[in-house]
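Accompanying notes for the structure given below.
Missing here is one protein chain; the remaining ones are kept as they sit in the complex.
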Amino acid sequence: MAKTSKKGVKNYTSPVFTRRMYYFLIPALAFFLIFWIYPVLQLFYYSVTDFNGINYDFDFVGMKNYARVLSNGTLTNSMKNTLIYAVMTVCISNIIGLAVAMILNTKIKMKGLFRTCAYFPALFSAIVVGFIWSYVYMPGAGMIANLITMVGGDGAAFNPLGNYKTALFAIAMVEIWKGFGTTMIIYLAGLQTVDESLLEAASIDGCTQWQQIKWVKLPLISSTITINVILSVISGLKAFDYSFIMTNGGPGKSTKTLMFQVYETAFTDQKMGRASAFSVLAFAFIILITVLMLLYMNKKEVEL
Amino acid sequence: MGNKNNETGGASKRTMKKALLYAAVIVFCVIVISPLVIVFSSSLRTPGNQTSPLNLFIEFSGASYAQAFSNMNYPMELLNSIMTTAGSVLCIVIFSTMAAYPIGRIKSKTAKFLYYFFISGLIIPSQMVIVPIAQTLNRLGIPNTRFTPMIMFITCSLPFSVFLFSGFMKGVPVEIEESAYMDGATLPRRFSTVVFPLLQPAIVSCVITQGLWIWNDYFYPMVFISKKAQYSLPVGMLQFLGDKENPAQWNVLFAACVLCALPLILVFLALQKQFVNGIAAGAVKG
Partner (left out) sequence: MKWNKAVSMLCAAAMTLSMLTGCGAGGGNDEPAEAAGADEEVSAEAKAPADIYDHEAIENAGDITLTMMVSGTAYENDFETEQLPNLVKEKWPNVTLEVTKLPDDNYYTSLKTKLASGECPDIILTQPMYAGQNSCYSMAEAGYLTPLNDLDAVEGRQDLSSVTYKGDIVTLTNSISILGCYYNKDLFAQAGITAEPQSWDEFLEDCKKLQDAGIQPIVMGDKDQYVLQFGLYQLAANEIYSKNPDYDTQLRTGDTSFTDEGTWDTVLEMYKTLYDNNYIDASQSLGYGASQAITDFIDGKAAMTFDGSFNATALTAEGAAGAFERGYFPIPGKEGVYTATCLGAGYSIYSGSDYVDECKELLDYWMDGKSDVWKAYLSTGRTIATYGEGADSTPNYDLFKPFIDLLNEGKGFYWCNQAWPAGTETEMEALFSEMVGGQGTTVEDITQGMQDKFEDLLDD
């Protein structure tokens, strides 16, 4: 055996796993540093300048960009929209994903077919999904509007993307439609690791099915829940595609997410400096939420 | 609901419950899949057929496909998509397994730091850094070719892939490697002949999740490619953006949508098991 440190952890002084192994990092690290970290650092630099995205003759402006972003209301509006969007996508896609996975995990026939159906939307590109749902939501001639008319309702009044109350919810539904299949598959895999004998034991002890789920299944797949929730939190907070393809941030500013606002500040307003400051704050916000979620979920995992 | 009924009502109750369960799953699947069915049915119409798309499968014609096919320059875009995806995924697998090797094996603060360093990249969206990235490429004298989006795909995929492989690496027993070491295998040899093959499930997972994303991404190719001959499928779809609310164009638009997703659908149907296991392995073991 290799030499172990006091804590019993293998140290890098092990003759098998030497420091020379770090050479293997070179290609990945080179790409990551040059094409990701360096541009991100540049972003930090731009955030204290008045760079407009095209003219490289720019000046240092101190914390002005940050002050502006914090004071002009764009940050709060887009943060609010992003949070609502993220909470919606995280909750709904995890609840549906978990429920469907549980049903499919029982001795049900045609399991494969159902699973395929649920996962199918995940195969489509965001841009294609945007096209399809533009049709589904379209007032008048769209799919849902037509269905409503067919059953005798007022299809013309159905206009989810044109309504302030529903637009954000409508694009979140698109994200859920595309994403829940992946969530479901991950849950299904997690559920399959649950030992049947434990469930039998619980059943013999007189647990109802609901109690079995609550006290046996959920605790056993808690790490799966964590991973699913964190993955959907990250993608929810990075929401951009459907605001961009389907609503362009509207009506008004009701579907402007953090990323959409960054994009608009940088490209429409030509305030690359301010957009950078915005990005830095958004970045901090996303990290904060993710870390808090991770801590909370880990605590839950231990409790369960 | 008392115990008395248990004997007689139990069986029928169970059947009822089962039927309900099936009904729920079927209704759910229909809701999920119905937009896709309508899209598919419309794509089979002639471009001029403007009756409500809800009248499913009233016409079977390849005309809309033919038009979408030529509008998109499909064979070329398909080839570009395949090349970009395959090339990127290959590099991703090689680079990230290599990077995960020391991160997963060496127990030190440096390794731990590198692990979190890579993962932190997960959180940054590409729209945010696109201008500095373009400048960096400019400074390095890297021209806009079909390889430029690949560079970005590889870079953006590293956080997830390194996370995936280093998690998986921990499950690969060290004893095998130690015995290889005893047999005098060099480090690169140990990696390529002992460790790499054992990572196979994670590699499948990486190829599928990252391949899916790269195939469908339109942002980097749109930004970094100027020549039409180098367009990938999703970028080609952008030209239809103005048609999405124009019922007169739907049949062709939907045919284009189907054509764009078709290669993935075929791969998925053929390799369903690998897909499902790959996605699950990535998340559960990672």
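A and B label the chains in the order they appear, each numbered from 1.
Keep this in mind: contacts are C-beta pairs under 8 Å (C-beta built on N, C-alpha and C of every residue); 3 or more make two chains touch, one makes a residue touch a chain.
Everything numeric here is computed off the predicted structure, so don't read it as measured data.
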item	value
Among B:Q135, B:S192 or B:Q272, residue touching the chain not depicted	B:Q135
Residue of A:T18, A:N105, A:T149 or A:N163 touching the missing chain in the full complex	A:N163
Residues of subunit B in contact with the chain not shown	50, 130-131, 134-135, 137-138, 143-144, 222-224, 226-229, 238-239, 241-248
Residue ranges of subunit A at the interface with the undisplayed chain	50, 52-57, 61, 68, 72, 134, 137-141, 156-157, 159-164, 244, 247-253, 263-264, 267-271
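The rule we apply is simple: only the chains that are shown with their structure count from here on.
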item	value
Centre-to-centre distance between subunit B and subunit A (centres being mean Cα positions), rounded to whole Å	15
Subunit A to subunit B touching residues, read off their complex	1-2, 9-12, 15-22, 24-25, 27-29, 31-32, 34-40, 42-43, 46, 53, 100, 103-104, 106, 108, 112, 114-128, 130-136, 138, 141, 143, 146-147, 150, 177, 182, 185-186, 188-190, 193, 223-224, 227-228, 231, 234, 238, 240, 245, 259, 262-263, 266, 272, 275, 279, 282-283, 286-287, 290
Residue ranges of subunit B touching subunit A (in the complex, touch as defined)	21-22, 24-25, 28-29, 32-36, 38-39, 52-54, 94-96, 98-99, 101-103, 105-108, 110-111, 114, 118, 120-125, 127-129, 131-133, 135-137, 140, 151-152, 154-156, 158, 162, 174, 177-178, 181, 187, 191, 212, 215-218, 233-234, 237-238, 240-241, 244-245, 247, 250, 253-254, 257, 260-261, 264-265, 268-269, 272, 275-277, 279-281, 283-284, 286
